[in-house]
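Missing here is one protein chain; the remaining ones are kept as they sit in the complex.
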Amino acid sequence: MGRTWTLIRRRLLQAIPVILIVSIGIFGLLELAGGDAVDAYLAVTGGGDPAFAERLRQQWGLDAGLWVRFLAYVESLVTLDFGWSVVMSKPVSVAILERLPNTALMMGAAIAFSACLGTLLGGIAALRKGTAADAGITVGALVLNAMPSFWIGLIAIVVFAVKLAWFPLGGIASFDRPDLAIGRVLDVAWHLVLPVTVLGLAYMALYVRLMRSAMIETAASDWVRAARARGLPRLRIVRRHMARPALLPVVTMLGLQAGNLLGGSVVVETVFAIPGLGSLAYDAVSQRDLPLIAGILLVGTLMVIVVNLLVDITYARLDPRVTDDRVRAGGA
Amino acid sequence: MMRHWSIGGVIGAAVLAVLVLVAIAAPWLAPGDPLDIVGRPLLPPFTDPRFPLGTDQLGRNVFAGLVHGTRVSLLVGLAAAAAAIGVGILVGTVAGFLGGWTDEGLMRVTEAFQTIPTFLLALAMVSALGASTVNVVLAIAISSWPATARLVRAEILSLKSRDYVDAARLAGMSRLGIAFREVLPGAVQPVLALIGITVGVAILVESSLAFLGLSDPNQVSWGGMVANGRAVLRTAPYLVAIPGAAVAVAVLSVSLVGDAMGRRLLVSRER
Partner (left out) sequence: MLKVRDLAIRFAGRSASEAGTLAVDGIDLDLDRAQVLALIGESGSGKSATMLALAGLLPKSAKTTGSVLLDDRSILHLDEREKSTVRGRRIGMIFQDPGGSLNPVLTVGDQIDEVVRTHRRLDRRAARAETVSLLSRVGIGDPAARARAYPHQLSGGLKQRVAIAAALAAQPTVILADEPTTALDATVQAQILDLLVNLVQVEHVALLLVTHDLAVAAAVADRIAVMYAGKIVERRGPEQLVTDPGHPYSRALGQAALPFVAAGDGRHAALPELPGRMAEAGGTACAFAPRCPLAIDRCRAQVPPVVPFGDGEAACFRAGETAQ
């Protein structure tokens, strides 16, 4: 247990410069963008005379110099106050917190789906190396990887929601929600089938490739030859001596993919009209709600850091060679 | 050398060559502005020889859009990938060669860019700076250089210790001079294997941004065509299917070529 805590402490320390750099970057971007919260406010409320704008600026502390503005920005971040979202007419933090659970649910399911199916297919391809099955899986993964997720999503809607009517067109739940709790859970799950599948398929190719090459490597290892010499059943050799060590690079990939999936959720949530962080980002971007964009970027970064921490803990459990002083080399 | 080109690599290269030709010949293949209204709206494909792929709900020629969209996709993809790889090589070389605090600082920045969800960053940048083609290229480049930087840095570190670097140092070259003139050519080689992926991702990100309405509104793009077709998804699904398939074909051909290049590189390195 001590090892895990050391790992967590170390990772959190390493996250500090990352968060700092990202914050500075966001501040720089907002400065570059020109136009501040007052402009955005006035644009929504329907203008106002320059004197009123000036008063507001003074009131919100926006007329000060760059350094003062930066310090004010840092202070607001530390207190988790991301400002006011004009688009949502509520504090940015509230808007984000409302949407976070849906995205977390969808992302978690999509990560699990793509990693499980991807490693399974990659493993099968490795065991059948050089056969038609291998070629089919490899090419299929490449083709899926090349398709834009919004396109897979729209095609899935046409086929499975419009033509076959197996799944809903979009949304996270039905308007007439079932009374029972279990019914509500199933209702949400039913709504998530298409978006999760689309998001998962779009990011599955990497797992297929990684697992395939890792397993081809372990299959040729001395310990697999030794396991065969010990007369172990084939299935056992495949599971414990080929697949299990091959899973290590796949687990590493989970962390690296988290950010990509979060980015992908913007498109998928927009296509399936799911009220999550991604569609919130879309609304913020299309209406230039800069405080909201900044808040989403920061929260997104934090989410990736948390996922990576979970991945590191899992990795340390799976690979006994990871010790306190030699934690998974670097971030990549 | 041709022996090492797989079937996939050959097919990818052929398709890519066709796409490049189409992009170059767009003004002759489909003269005029592809955003002009030229016919009856919602003509299905293969019904009117003037509009082989039909028209959209405003009566714009889908074929013309597809042809001109090739230009935008390939141009943005290549430009963004070139910029990303350029920045990556620069950062990786400086970090790997100077070491010390410079390395430490640059690697923290690289880590930050690998942690921040890159598509969100690209969205934010385009939204903040305005939806022009240049900004789209910039946004994609800035969110996809870290992989190259890490790779180049690792290569530099392993090459740095070799003899010829010492020889160059004895000959009185400056440290960065050695880095860019002597070590870099060797370190850049494995980056070639990354080109395919980087260009492919850039094309995908460009199409996603365009789909979300974040691209130059005066230029036709495949992602924008899909977004436009979405409104009539039930009645005219071809308006979504055709441009989306074009994105998939372009990305697939680029990644097939990249794959083949990477594999050839591996073979030549093993010798």
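All chains are identified by letter, namely A and B, in their written order; residue positions are counted from 1 within each chain.
By our rule, a residue touches a chain if its C-beta (ideal position, glycine included) is under 8 Å from a C-beta of that chain, and two chains touch if they have at least 3 such contacts.
Predicted model, so just to flag it, every value in this text is computed and none were measured.
Any idea which chains on screen the missing one touches?
The undisplayed chain, in the complete complex, is in contact with A.
Touching the left-out chain: which of A:V188, A:L248 or A:A273?
Spelled out, the listed residue whose C-beta touches the missing chain is A:L248.
Among A:P50, A:G65, A:G130 or A:P320, which residue is in touch with the absent chain?
Only one listed residue reaches the unshown chain, and that is A:P320.
Taking the full complex into account, find the residue in A:P50, A:G65, A:G130 or A:G231 that is in contact with the omitted chain.
Of these options, the touching residue for the absent chain is A:G231.
List the chain A residues touching the unshown chain?
221-223, 225-234, 236, 240-241, 244-245, 248, 318-321
Convention: only the chains that are shown with their structure count from here on.
Looking at the complex, which residues from chain B come into contact with chain A?
Against chain A, chain B makes touches at 8, 108-109, 111-112, 114-129, 147, 150, 200, 204, 207-208, 211-214, 223, 226, 230, 233-234, 237, 240-241, 244-245, 247-249, 251-252, 255-256, 259.
Across the complex, what residues on chain A touch chain B?
14, 17-18, 21-22, 25-26, 29-30, 32-33, 139, 142-143, 145-151, 154-155, 157-158, 162, 256, 259-260, 262-264, 266-267, 270, 281-282, 284-286, 288, 290, 293-294, 296-297, 300-301, 303-305, 308, 331-332
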